[in-house]
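The complex appears here without one of its protein chains, the remainder shown in place.
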Amino acid sequence: MIEVAALSVTFHVGHVAVRAVREVSFAVTEGETFGIVGESGSGKSTVLRAIAGLLPTPRDSVRIAGRAVGARRTRSERRLLQFVFQDPYASLHPRQTVDQILNEPLAIHKIAGAGALVGRALADVGLGPEHRFRYPHQLSGGQRQRVAIARALILDPRILLLDEPTSALDVSIQAEILNLIARLRRAHRLTSILVSHDLAVVAHLCDRIAIMQEGSLVELLDVERLRRGEAREAYTRELLRASRGYSRAQAPA
Amino acid sequence: MTIASADPGGKISLRAWLADETPKSRTQAFLANLWRGVVALCSNPVAFGGLAVVLAIVLVAALAPLFAFGISPIEQDLAHRLAPPSPTHWFGTDELGRDIYARTVYGARVTLTIVVLVSVIVVPIGLTVGTAAGYLGGIVDTVLMRITDIFLAFPRLILALAFASALGAGLRNAVIAIALTAWPPYARLARAETITIARSDYIAAVVLQGASTPRILLRHVVPLCLSSVIVRLTLDMAGIILTAAGLGFLGLGQQPPTPEWGAMVSSGRDLILDQWWVATIPGLAIFVASLGFNLLGDGLRDVFDPKAA
Partner (left out) sequence: MSAAPLLEVEALDVAFPGRGRLTHAVRGVSFALGRERLGIVGESGSGKSTTGRAILGLVPWPGMVSAKRLTLGGIDLMALRPHEWLGIRGRRISMVMQDPKYSLNPVVKIGEQIMETYRLHRRGSRREARRRALDMLDAVRIRDPDLVFHRYPHQLSGGMGQRAMIAMMLIAEPDLLIADEPTSALDVTVQNHVLGILDELVAERGMGLIFISHNLTIVSSFCDRVLVMYGGRIVEECAASGLAAARHPYTRALIAAAPSIDRPKAELTTITRDPAWLQ
């Protein structure tokens, strides 16, 4: 469903070239939830943005549903894929109500029956009609992230890209959102990529995980094998050990 | 926090309806948001003062004949030239025996006309140029910003003077001249805001939904730039009023006999020592109007401040 082949992304900041992603390749099959883990700055978001077409990329490095896609995409190509961003406080337009936010994609694609669809999309993510005409600043972080998920799903995409959807949230709210994502990906038969710096979150939702470090994909493995400690790379093992909590033994001397 | 409560009649009071944290319709949400802004503006004494002054000027201009008590601003009475303030002529008369009070009241019309026309021209130009440059970037940005820089490089009044004398004297040309010199800072402001907004996730979200560039600019970027542009405009109003008065003073604005504050000051200039009221009264009018807009601008800035939301 998604094929990434030798994807490289370089940002130019002044005269300095930052190689954010280096030759990353992987494929995600239909219906799969693929995980990407790595520390901050390792290029996870950049990979996701390149797949989404938010960054200029060489045309043949990203293929979706068998077709090569670049950054310029048609409206129907756009509709295939949606995105949930990390920071629920920054991903909703501050001057628009939930109703306006959810109506916008329907208006862009000239879909009829918007009123009912918006109501259903809200119910789908566990929000009621009382939230429909509120502004983002009148919602909690968890509620905002639900709105963002509703916005992503209202166009009925086949692919959902999730960029640290819960790292700005409390554990209890994180549990609700992760459960919601798990339920919706079944109900909508979604293919998805989940990015997180938290190995536990990725392991909870995904079957296969890519580990990224400094722009490169260092290891690709099954969660089962990760659990059994069969990681090949030292970096992956270090990440796993650190995620299990602090231990005196590994502390610096 | 007001809690929405039904009164005995079963009808919810308007206030409670506006303060409702869970609006039931688009209109209610919009009005409630507007209401919060109005409440915030009115609870700030300085801003409220500015708002009151601006509203008063609008009212006076709209109902000028009423406020002038039917006194004509252009009728000459050479027998009573340069009469000092008195119960018959509150602010005295000018060198042609015209009532200064009536002229000041009618002068508000000219000033407001200029203010409105300039805003109507400056805001769309500034927003279009600024948001397009900021959002599209690259060559579009470079070209548009160089043009803006050229306009910015000239001193405002001198450029307005050049335009006004090239286009000829008159209110319309004065407005065009001021507007042509006033838009560049708005374009710069809108561009700076757009660059931040364009990087945000909510704009990325509409891009991913397949929205066209004009749609993104018009529906998502412009509404966010608008608040700072409006604040800037109200703060600039004082400058615009002064520029208009300056052009009037130099005889390049509204033509006599229609009263205009700047031209009135100009005609009273030689008399300032003996007949102080001729120049002072319209001068005070310019001062009060400028101050009113400035205070309002300051207040609006606080209201629009996202931190307060």
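Each chain carries a letter (A and B) given by its place in the written order, and its residues are counted from 1.
In this section, a residue touches a chain if its C-beta (ideal position, glycine included) is under 8 Å from a C-beta of that chain, and two chains touch if they have at least 3 such contacts.
What you are looking at is a predicted structure, and each value in this text was computed from that prediction instead of being measured.
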For the chain not depicted, the shown chains it touches: A
Touch list for subunit A against the chain that is not drawn: 39-41, 170-172, 174-176, 178-179, 182, 197, 199-201, 203-204, 223, 226-227, 238-240, 242-248, 250-252
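Definition applied: only the chains that are shown with their structure count from here on.
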Distance between the centres, which are taken as Cα means, of subunit B and subunit A, whole angstrom: 45
Sites on subunit A touched by subunit B in the complex: 49, 52-54, 73-75, 78-79, 81-83, 85-87, 90-95, 97, 99-100, 104-105, 108-109, 129-131, 133-135, 137-138, 148, 151, 155
List of subunit B residues in touch with subunit A within their complex: 21-26, 28-29, 33, 200-202, 204-211, 215, 219-220, 223-224, 306, 309
